[in-house]
Structures are given as C-alpha cells and as structure tokens.
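Only a single protein chain was left out; the remaining protein chains are all shown in position.
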Amino acid sequence: MAKVTMIEAINRAHAWEMAHDSTVVVLGEDIGINGGVFRATAGLQEKFGTERVQDTPLAEGMIAGMSIGLAAQGLRPIAEIQFMGFIYPAMDQIANHMARMRHRTRGRITLPLVMRMPHGGGIHAPEHHSESLEAMLAHHPGLRVVCPSSPARAYGLLLAAIRDPDPVMFLEPVRLYRLVRQEIADDGQALPLDVCYRLREGNDATIVTWGAMTFETLRAADQLQKDGVSCEVIDLATLSPIDHDTILESVAKTGRLIIVHEAARNCGIGAEIAATVAEHGLYDLQAPIKRVTGYDTPMPLFRLEYDYIPSVARIIDAVRDTLTE
Amino acid sequence: MAKVTMIEAINRAHAWEMAHDSTVVVLGEDIGINGGVFRATAGLQEKFGTERVQDTPLAEGMIAGMSIGLAAQGLRPIAEIQFMGFIYPAMDQIANHMARMRHRTRGRITLPLVMRMPHGGGIHAPEHHSESLEAMLAHHPGLRVVCPSSPARAYGLLLAAIRDPDPVMFLEPVRLYRLVRQEIADDGQALPLDVCYRLREGNDATIVTWGAMTFETLRAADQLQKDGVSCEVIDLATLSPIDHDTILESVAKTGRLIIVHEAARNCGIGAEIAATVAEHGLYDLQAPIKRVTGYDTPMPLFRLEYDYIPSVARIIDAVRDTLTE
Amino acid sequence: MKTIAEFEVKYCQFLDADGKAVGKLPPFTQDAAELVKMYRLMTLVRTFDTKAINLQRTGKLGTYASCLGHEATHVGAAAAMRSDDVLVPVYREYGAQFWRGVTMTDVLLYWGGDERGNDFKESRQDFAWSVPIGSQMLHAAGAAMAMKIRGETRCALAFIGDGGTSQGAFYEAMNLAGARALPAIFVIVNNKWAISVPIEDQTATATLAQKAIAAGIPGVQVDGNDIFAVRHTVAEAIAAARDGKGPTVIEAVTYRLSDHTTADDATRYRKEHEVKDAWKSEPLLRFRAYLKSTGAWDDAREETLKAECAGLVDAAVEEYLHTPKQSTDAMFDFLFARLPKSTREQRDAARRYASSGAH
Partner (left out) sequence: MKTIAEFEVKYCQFLDADGKAVGKLPPFTQDAAELVKMYRLMTLVRTFDTKAINLQRTGKLGTYASCLGHEATHVGAAAAMRSDDVLVPVYREYGAQFWRGVTMTDVLLYWGGDERGNDFKESRQDFAWSVPIGSQMLHAAGAAMAMKIRGETRCALAFIGDGGTSQGAFYEAMNLAGARALPAIFVIVNNKWAISVPIEDQTATATLAQKAIAAGIPGVQVDGNDIFAVRHTVAEAIAAARDGKGPTVIEAVTYRLSDHTTADDATRYRKEHEVKDAWKSEPLLRFRAYLKSTGAWDDAREETLKAECAGLVDAAVEEYLHTPKQSTDAMFDFLFARLPKSTREQRDAARRYASSGAH
C-alpha cells in the first residue's frame, strides 16, 4: 500500500475507474498533457488516449453542457472546473438541466456524471481562486454535493461519485491536496455517499465541519481535549443531501452544536444544519448553536485570507462559549 | 390617489424615477415597445425614448455585464431578467463582479443598479418560469435582495432600490402582480430597505415570510385567529441582509417561530433565519422552529405546482404543531 | 493591408413561393410517396397547432408555443435524419418531433403542465424541450462528441431560434463542434422575431449563417419555407457529419405567423401588413401547389386528409384530457435513482397535503 496525498488519491481513483469502465471519459481545461493545474489528471491522457481524456476549449458552460450531452448518450464524464470560482458560467447547465434531467423526463434521460473542482482558499492563490460555493449547489435539488477531507475519503468518495447514476459535484479542498499522506489500497473500493464520517468521538460538544476546515477543527478539538473538553467531530462529507440523523444523534449525546465552514455564513450549509437541529433536536440542545464561518464578505485577496478562514482560536472560543452557557 | 396593482406600482416607480433622475436607464428583453412580458415597463419607451429604454439582444449574462459597464460609467440601470429561472447565465457577472466591485476596488468603482425579475410560481406558467432562487443570491455577500408583497411596498422599495448606491436584486412575486389593488400616492416616496415589515401583530407565534407566500400566510393567520390563536406575521421584505432584530424581538414575545417560503428548503433563507434564532434567541423558544417550504425538488410543472407551494393547510398545521409542543 | 482570409455564405432554394421549381430538384423529390408523407405531416402539424391554441383559449391547456409557419423547416430537417440520430429541440419543433415518433399527446401533456410529456415512447434518445434559450446547443455538441468518441456514424441535430443566436452558449457549441469536428448540425430557425424583438435589433449581421464563420465551420442559408431546400441542405450536412467532416450551421429563413406563445399579443409590436405578406410565402401553400402540379395531390385528397388529421388530433386531445394528474409522489420519484432519506420524508409529508393548495 502506497502513502499518497489527496491529489494522488484523486488521480488514482480516475485511473482505476477508467481502466475498469470504458465509458468513463475525462474533460476540462488543461487536464490533458498538462495533467490539470493541480495535477489531478496527470498521466491519464498518456494512458487512456486523447479521446477519453480531452482538453476542452476555455468555457465552463460549454464543459457542463457537453457533459450533459455525453452522459445522456451513455458515457460517464468526469469534468474538471479549474477553480470553483469559475463554476458560474456553468450554473445554467447545472441548475436548469443537470439537476433535473432525470426528474423532468421521468427517468428517460439520466446523467451519470461528475463535476470536480478545487474548493476553498488558504494557498495564497489569486483573486477568484479560493471560493467556497457549496451552498449554492446544495440549494439545487437533484445534485449530490460531496467534499472529502482525507486522501482515503477522496479516493473512495470519488469512485462512488463516478459510479453514481446521478450528477455529483465533487469539491476538492485545495489546502488538503498535498497536506498529508495516507495509505490507500487502490483497490477500487468506493465509500458510501450520503453519510457523515465521525472523525473523533466526544461527549461535551458536537462539531460538524467538512473539507479543509476539518484541519482547524481537529486541532481545536485536540487543544480542548487538553483542558478536558471532549468534542465529537463530524465530517459532513456529502454536503447535500445531508445525513441529518448522524448529527442529531450526536447532538442528543453532547447537547451542544458548533458548525464550522469556510464559506460565507448567510444561507450557508451551516444554516441548514442549525435549522434542522432547531426543528428536530431542539430539546437536546443545552446551549445556543454556534456557527464559525467565513464572514459575509467575498473571500479577501490572500494577505487577509487567514483572517477570513475560521481559525483554531475562533473554533475554541465558540466551543467554550457553548459550554459556559 | 389611484388604486393600482403591483405591476402598475412597479411601472409608476420606474416612471417617477426616470422623470426625476436622467441617469436612470431601463434595459432587458422585450421591455421596450412590448412593455415587458408582464407589462412592468409599459409606456416607458414611448415616454423616455429608445436610448433610455432599450430592448437588448437575448442574453442574460450580457444584460448583467452591460449593466455593470453602464453603472461603472455613472448611469443607473434597471435591468429586467424575464423570469428568475433565466438568471443563471448572469450569475458569473452577478457573483464575480457586481457583488464585489466596490469591495475589490476599495470604493473606486461602484455599481448603483437594479436587477428586477419575476419570482415564484402559481400562475400556471411553463417550465423554468416559476423559480424561487433568492437564497442563491442571498448567499453572495455584496448584494441586496429585496422582495415586495404589496403594491405600496413594491413602489416604495423599488424606488429605494434604484436610489441605493449598490446592486439590488429586486424579486417580484408573479402571483401578486395583479392580485390586489392598493392606493399609492405616486409621490416618489421610497420605503426603507434592510428592515422587515410587520403585517400583523400577534402573541402566540411568529410567522416570517415574504413575497407571494404572505398571501397564504395571512389567510392561515386569519383562520387561526378564529380559533383564538394570534400570529404575528412578519414580511422579511429585504431578504439579504436580513433584519434579524425584528424577528428576534418578535420571537422573544411569542416564543414560537414558523418560517414560510416557496423556495426549496435546503439552504434556503428559512434556514438562515432559523439558525440565527437558534443562536441568538434559543432561550426564547418554547417549541421547535418549523419551516414550511417548497420541497427539495424542482418546482414541478404546473399541474402539481400548488402541491409544491406551501398551502394554508400546511402553515396552519405547522403553527398548531408548535403550539402543542 | 493584405487580405488573409475570405469567406462566403451560400443560399439554397428549390421551390419559389408559388411552388414552382427554381433549378434542378434534388433526387429525393422523385419519391412521390415520401413527399406526400412529408406533406401529410405538415398538414397534421398545422391542424394540431390550431387545436392546441384553441385548447389554451378555453382553459384546457397552459401557455402554448405555436409552430405556425415553421412546418417546412421542422419536418424537412427531421426527414433528413436517421431514427438513431439525436434530435435536440427548443420548444416549438413539433413537426420534427412527430416525424420521429413523439406523440401529440406528449406535446399536450408538456404544455398542460405534466412532466410525462417529456417521456417520449419513441426516439427515446432525443432531448426533451429546452426552455432556457441557447442551452440545448451544448447538449447536441456533447452528444455528438459521444458519437465521435465511440466511432459511430450517427449525428446530433439541434434547433435554435434567431433570438437564441445572441446567447453565448450558441457560439460555445459551434466553436466546440468546429474545433473537434463533431457530427453536429445546428439549424437556426430565423423566424424574424424573438418575442417582440426583430432580428435587426438582435444582431448587426446580414445573415445568421455567417455566425458559423466564427467557429471556422460552414454556414448556409436556406429558404425555410421550402421543404426541399431544408431537407436537401440538412441531408448534405448530415452526410458530411457522418463522413467525419464535422458540423454545419444552417439558417432556415422563415416567419413566425403566430404570436410568440398564447401568452403573447404580437399586435402590440408588429405591423399587420408584415404578417399578411408573410402568409404569401408560407410553406404548405407552395408545397401543395407543387404536389398538385406533379399530380401527386388534388383537392379530394386534401379534403380526406383534413378530416383524417382532425380525427387524429381529436383522439390525442381526448387522451390528453383523460390523463389523470400525477400523484404528489411524482414530485419526488425521479429526483434521484436512490432517493435520499430527507427527500423520502418530504414525499410522505406531501401525500398528506395532496391538493390542499389554491387552484
């Protein structure tokens, strides 16, 4: 078993599935000979040819629209959007067609496709390269929105996404691409979608988070543990539809809920989780629900990005606040 | 004082402001000689000429992008998107430029513009003509999102939107366009943005809603009143940024909160309101927060649209549920 | 300055407005039975169209987009296709769809507010109606890409309106199809109007066919009221596509004789005489005249056909009117292949309130 980074794990998931399913095709900007700006598709064109691994002209709406055409014809496209901030030109295709093709044709046309995209900030990237727009996608019924937080989950969830019979938006936290290495078997084993992953057990408070924010969250949990505060950390993983049961169960145990995400707060996924607990778990709550999120401003240019991204200190304070209530 | 419908009130707000501010220009598809598919701009081209009231080629991204150019040059464009479901091609311009131009240029370039669009369903319109996408816009910091629920508020809030120095997304509930007539003075008096409007006072439960759903909500409140249940009904009016204080105050009084909206539930604006109350008003809550919303499916074609749109019965049941907790 | 590139746009017409041949007719016109089949379908489409407008006026149908005047373009293009090709319609190409087996009941269900109208029994690979203007162009390009990847000789044909040519997606699709030599045919139906906006306000170009030059692919203009010209040009384009020669853009010049939809009132923005003039070159008139001149058609057959069409349309209307509303489950059943738990809960909740909403 090899120790790989998340970007390598993503690369291997592609390679595995392309080798085992000839209907899988890969497309996007600079994903061919260049192997993607983050190298997620490195080597694939060489291995699988220029028909199955295609650079596209520069147009995200086109990438999404042609993916629909490909999938409707029975292929399984994996399309890369170079950075999540460039998803907007594709939104018409995603919302008005992708998300509802099965629904509106009563199952006649289905779209087994994946749109992959780097997600979030923290690597001092240029303007528009650090966006967290998962809530925009999650608000559109008919899409699965997935975000891994480790190499192994990236591998297993991407395989699940490719094999899923419906469109999956696969968000890859850029900060984690090369942060850690982890052993993966590379055996084509998929992980389940639509469920949360418990990263850490605890009794005093539940922290729900996903993607790169698992990093700050686990560090905060470590520090709190030193002071005897035991936090349960839940990785949402599939951001839509949400596995609310796991969260409600945990809150029933801990009585306290903190949600951490990098995206802007207003109408973020944190709001949905909080609202659901306020409806179905209200009597379990021993303190107000806290959200530790990006501010309701655009992600700033990078000199301030770590003032925007929730810090360990902010998470710790939020947990402490709920404990002293 | 004339009794006018909402669509007439909107028309008059345009006419007033165009007569008093020569920088105001109107653009969109079919808004000229045809006066708009709902007649919101009827007569304006005749009165103010083909330079100030322009039909555009058919492209919403283009409409949004040119509005940015117009506004950056000191004009005040009011752009119509023919139906909210067609906003997607404009999202790149709205999110990546409009919402952040003042911010990213440190105030050097500002965009005093309004994007108007019909919102919601209920008039048996064709596919893609009945969307409620306010949460998608609200999730983008830097935009004001406004939705009137009466002719007078449409008049006053539209004037405020036009005069606002920043971009305003103005959502017009199609179901209300011609539903009622109301006296308006047509005196150029704007109403304040960023505040809720209390449509009805009550003590037993707070219902927050906006746009066309005020109609079902007020009927539900009427029926509940007959059974001695007194509901406070709050029209959110400015959907982003939200005037949370008014809501928190009301919940402090009633102890119960129901949110009603037509849009899909997941990551809707109802989630944001619920989450905020679960953080800042938790101890005031005597029962779980309820959301009565569109389902997490696309708005169905029209034979089922009133099975999708929250009904009076659903609202009443939700209120009763919170009361029996 | 030296000239480094030159381009031209050609025009194709076989039948003038009176049904007289101008120049040598293409071979398929020798097949009288086939021509009669085309004519019969055009007549059925028109009968259907009139009926559908009527249904809307009497409250039995939602907003409906008429195809009055477009019959030659729609039927002509479809007649050049093979059944295993992929059709990508906008929202008024009933002639093309009927040719391929979509039923009148499907069309009525769709405009009657029922998703089942999109569940065609025939040509199940064809795309459903696409209301978001321009977006469908990319589906055709993508489908054509799939065909190319698999080495098939099929093709995808998309329609788009004159107004639609202002949308970026239109150019993106042409450019992609050109760059990858995809077997895609793009038929621009220039009916002169995009709701109230005349073509002159939509673009500064002299033709819409020339927009193909921006993608480095051939663009041809045809008389869209001349079914021979349409079928011939589309057939040539399809042959080239099957042959690996890439895409073609065809501008079919016709006229929207009706209002934009039943929700529109065209008298607000266009002159009566323009419409009156346009009627002189409408497509059935000339086709009928031609068929009569060859002896393949006469007034008696016309009468029989009319009665037949009326009968077929009435039967479809009956079927439509007797199709019961879907249950509330229909909102959820096809959202995903595997319905998530939260959606299942919402489905169950919706059942409790079936038809509690206003009507």
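When the chains are written out, they are named A, B and C in that same order, and each has its own residue count from 1.
Just so we're on the same page, a contact is a pair of C-beta atoms (placed from the backbone, for glycine too) under 8 Å apart; a residue touches a chain by one contact, two chains touch by 3 or more.
Predicted, not measured: the structure shown is a model, and the values here were computed from it.
**Student:** In the full assembly, spell out which visible chains the left-out chain is touching.
**Tutor:** Output: missing chain touches A, B, C.
**Student:** Sort through B:5, B:93 or B:149 and give me the one touching the missing partner chain.
**Tutor:** Answer from the full complex: B:93 touches the omitted chain.
**Student:** Using the touch definition up top, pick the residue from C:48, C:94, C:129 or C:171 that touches the left-out chain.
**Tutor:** That would be C:171, which touches the missing chain.
**Student:** Residue-wise, where is chain A in contact with the chain that is not depicted?
**Tutor:** Those residues of chain A that touch the unshown chain are 29-30, 32-35, 37, 55, 57-59, 61-62, 85-86, 88-89, 122, 124-129, 216, 265-266, 295-297, 300-314.
**Student:** Since one chain has been left out of the picture, which residues of chain B touch it in the full complex?
**Tutor:** Chain B touches the missing chain through residues 25, 51-52, 54, 56-57, 59, 61-62, 64-75, 89, 92-93, 96-97, 102-110, 141-142, 144, 164-166, 194, 241-245.
**Student:** Quickly run down the residues of chain C that touch the omitted chain.
**Tutor:** Interface residues of chain C facing the absent chain: 1-12, 165-172, 175-176, 178-179, 181, 201-207, 209-217, 220-221, 246.
Following the convention adopted for this analysis, only the chains that are shown with their structure count from here on.
**Student:** With chain centres taken as the means of their Cα atoms, state the distance from chain A to chain C in Å.
**Tutor:** Centres of chain A and chain C (C-alpha means) sit 40 Å apart.
**Student:** Roughly how far is chain B from chain C, going centre to centre by Cα mean, in whole Å?
**Tutor:** 36
**Student:** Going by the touch rule set out above, which residues of chain C reach two or more other chains?
**Tutor:** Expected reply: 115, 132, 168-169, 335, 342-343.
**Student:** Which residues of chain B are in contact with two or more other chains?
**Tutor:** 61, 85, 88-89, 127-128, 266, 295-297
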